[in-house]
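Removed: one protein chain of the complex. Kept in place: all other protein chains.
Residue numbering begins at 1 within each chain, and the chains themselves are lettered A and B in the order written.
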Amino acid sequence: MILLEDVYFAYDGLYTALQGVSLQIDDGERIAIMGSNGAGKTTLVKHLNGLLRPDRGRVILDGVDTKHYSVAELAIQIGLVMQNPDHQLFLDSVEKEIIFSLENLGSSKEEAKERCEQTLNSLGLEGLSERSPFTLSGGERKRVALASVLATEPRVLSLDEPTIGQDARQKEKLAKMLRGLNEKGKAVIVVTHDIEFVIENFPRTVAMANGRIVADGPTNSVLSNNDVLSRCSLTRPQLTETARSLHSIFPEVPERLTLMDDLEKVVVKVLGGG
Amino acid sequence: MSFLEVFQYTRQDSVIHRLDPRAKLFMSIVLAAVSLLFLSIIPLLIIFICLVPIIGAAKSLRRWTRSMKGLSVLLIFIMIFNTLLSTQPNPFSHSVALTLRLVALMTSFSVFFLTVHPDELSQALIQMRVRYEFAFAMSMAMRYVPTLGQEAYAIMDAQKARGVELDKGSLLKRIRNIVPIIVPLIIVSIRRALSIAESMESRGFGSSEKRTYMNVLKFRKRDWAVVIISLFVLIFVVYVRLFVQLPTWMLWQIPV
Partner (left out) sequence: MTLIEFADFSFKYLGADSLALRKVNLKIEEGEYVVVTGPSGCGKTTLCRAINGLVPQFHRGYIAGNVIVDGKNTRENNVADLAPIAGLVFQQPENQLVTLNVEREIAFGPENLGVEPNEVRRRVEELIDMLDLEHLREKHPHEMSGGEQQRVAIAATLALKPKVLVADEPTSNLDPQSAETILDLIADLNNRDMTVVLVEHRLDLVSKDASRIVLIDKGSIVADGAPRDVLTMDLCQEIGVGIPKATQLYKRLQERGFELGKVPLTGAELATLVQEVTKG
């Protein structure tokens, strides 16, 4: 559905951010993009909706090169929620914020109002529609920004660091919401450092370093690969640490476990057997 | 805009860099004053020739030449403009002199800005009895300007991703489209300012009139030398200008 074909990009022609990146994203996928700061994650995601255009290579949406579309046109299909919600909130009510996005992308007033209500409900923001976003808490503002993009029902939703500053419960709710979107056939792409969040919710991980894709595949295998982890400056997930520690004492325990259920089974076996 | 380069601080070690900023300020002002006292080509050329080694001593000749090159188009334009509008008997000569004077003025001040670090400037102002809060506000502004710039770009990206089209539409529409950029920028800046204030307050800012300074500027012999020499030059030039009849060759003008 979206294809990045050997994309090269340098900021100001000087600072190379992407070096030959190729990636395919299909409808309904859930992908996490991980890597150290400066690896090119956000740069990559900004190529999806045209905020940045490749210096070399192409970005192809449904068979058409995105260079034929403006950012606003692409925004209809590809939503991007940036890291800091305060970078986009400027109206005096939550409702107006969401309607603003909808009207920009072509909705009529009635349609906009209805979709706005639906979206607010789905994110637990009902009752806040008249409030000024500036009076809301940080977490609430993040959800309003998310709502304003969700309301436009893009085919692909990309989020840049959605879990920063969120507590465990908020992350769970976010994960649930993203899965729900996925079930409706939307693709969800997340740029994040939160390795636990990725392991629990994203089947596919793209690991980047120095503007290149180092690994692209099932999360469990990508994020338990030591070589990938060190090249992309990622810290080992907690459960993998546990698995490694267990493995050094009980060689029958696989080193590369990432899921709680799997680890539990293995430990029970070790204990039951002992 | 590359001509602004000549007013940017460069981190270097030179004789001029090591002088006290207050001495340099005085020197620059004297140099500028001297440039302003003349309107004939030869004296201005002499002044100009004296300025170049000072720039050289500041190890900034290359930067200065680059700036001058960048400025050359503007200078030619100024020259032509002045020639056409001048009421002097020899308009071209007059405008060449004016242009030379402009270059001399710029170079005089660039000596200061090239060699004085913003913190030094701040400290100099404080020691010249400017209130600490003002001097500090100035350096903080410099500190956060790049941050603010980045923030503005991030906001533009965020709004573009929502379908706001910043570069299309009628003039009226484009002006209205500034609102989604300016409002978040102001709000974000206010939030940032509060956060910065908390950090500063937590470290005792504004608490004591008896604030101390780790890097105190002290005048040394070489700084006094610069000040005294500059003073003499100023007195000498003023005297010459007021009381001495300049020889004819100094008043030479470009033949029409």
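Here is the rule we use: contacts are C-beta pairs under 8 Å (C-beta built on N, C-alpha and C of every residue); 3 or more make two chains touch, one makes a residue touch a chain.
None of these values were measured; they are calculated from a predicted model.
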Cross-chain touch to the chain not pictured, restricted to B:E5, B:D119 or B:E165, is B:D119
Selected from B:S14, B:S40 or B:S139 as touching the chain missing from the view
B:S139
Just to verify: which one of B:Q8, B:S72 or B:S195 makes contact with the chain not shown?
B:S195
Going by the contact rule already stated, which one of B:F48, B:F113, B:F205 or B:F219 would touch the omitted chain in the full complex?
B:F205
Across the whole complex, the chain not displayed is touched by subunit B residues 11, 117-119, 139-140, 142-143, 146-147, 192, 195-208, 210-216
Counting contacts across the full complex, list the positions on subunit A that touch the omitted chain.
36-37, 137-139, 164-170, 172, 193, 195-196, 233-235, 238-239, 241-246, 248-250, 260, 263-264, 267-268, 270-271, 273-274
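Going forward, only the chains that are shown with their structure count from here on.
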Please tell me the distance, in whole Å, between the geometric centres of subunit A and subunit B computed from their C-alpha atoms.
46
Residues of subunit A defined as touching subunit B within the complex:
46, 49, 51, 70-72, 75-76, 79-80, 82, 84, 86-90, 100-101, 104-105, 134, 148-149, 152
Note: in the complex, subunit B contacts subunit A through residues 151, 154-155, 157-165, 179-180, 183-184, 187-188, 191
